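Only one structure is covered here, and it is reproduced in the block below.
All protein chains but one are shown in place.
Entry: chain A
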């Protein structure tokens, strides 16, 4: 598992509006890549193009290439549903399925894709909950509703649900912004662990978080409101936070704007 993502010349549009312009980057497998930048700079929009999730919004389209180990995700004949099976996603707000138990939430990806073998499901659910550092907290109440857990537990449940389908890449869209510091710490520990198996991409507003969890950091910015967002700089996290090449990056991480 875990694949390299190579993006070249990517533009993202919502109808006529260009939201993200000319992004090219390489995301290394088995590493954590963080996207930082001010609100509205297109980092979430861009993240959603990596598993073709932006297409859910009517009028959204993309120009350019996204290669997953040399396979173009936007080539003709590629099914976005198949793409999302290999590139999973965790969202800003925890969103467990309210009608399902903890067990069914984790098993949902497999069940909804036709896996019925109870033994396999039980194994995957246990492994995924352990992988998401949640097993010990919920192992005695797997049949209880997922929505009954605390916010931080729900988010780890969502991560367990995402890794249960064994994707190559996991995209995280501000996964800690709705959580308290202790839950955030639990998720950060988990991200550290996830990169052993997966390629992890995380969007965050919290620069300390980017510095703590990521290996590479990409800084996005936009020239002005109404202008498209651009990738300003991407480098090893250490370098971005100690010695960025671009002035804009330095201003942002030192808190002089944004």
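Just so it is clear, a residue touches a chain if its C-beta (ideal position, glycine included) is under 8 Å from a C-beta of that chain, and two chains touch if they have at least 3 such contacts; residues count from 1.
As a convention for this text, contacts and distances are computed from a predicted model.
The complex appears with one chain absent; UniProt names that chain "Phosphate transport system permease protein PstA" among the candidates "Cytochrome c, mono-and diheme variants", "YCII-related domain-containing protein", "Phosphate transport system permease protein PstA" or "Acyl carrier protein". Here one chain is not drawn; of A:82, A:223 or A:236, the residue touching it is A:82. Of the candidate positions A:158, A:176 or A:210, contact with the hidden chain is made by A:158. Touch with the chain omitted from the figure is made, among A:112, A:223 or A:236, by A:112.
Remark: the omitted chain is touched by one listed residue; of A:144, A:193, A:227 or A:247 this is A:144. Set against the missing chain, the residues A:8, A:71, A:99 or A:208 yield one that touches it, A:99. Interface residues of chain A with the unshown chain, by the touch rule above, are 51, 53, 56, 58, 81-86, 88-91, 93, 95-101, 108-109, 112-113, 143-145, 147-148, 158, 161-162, 165.
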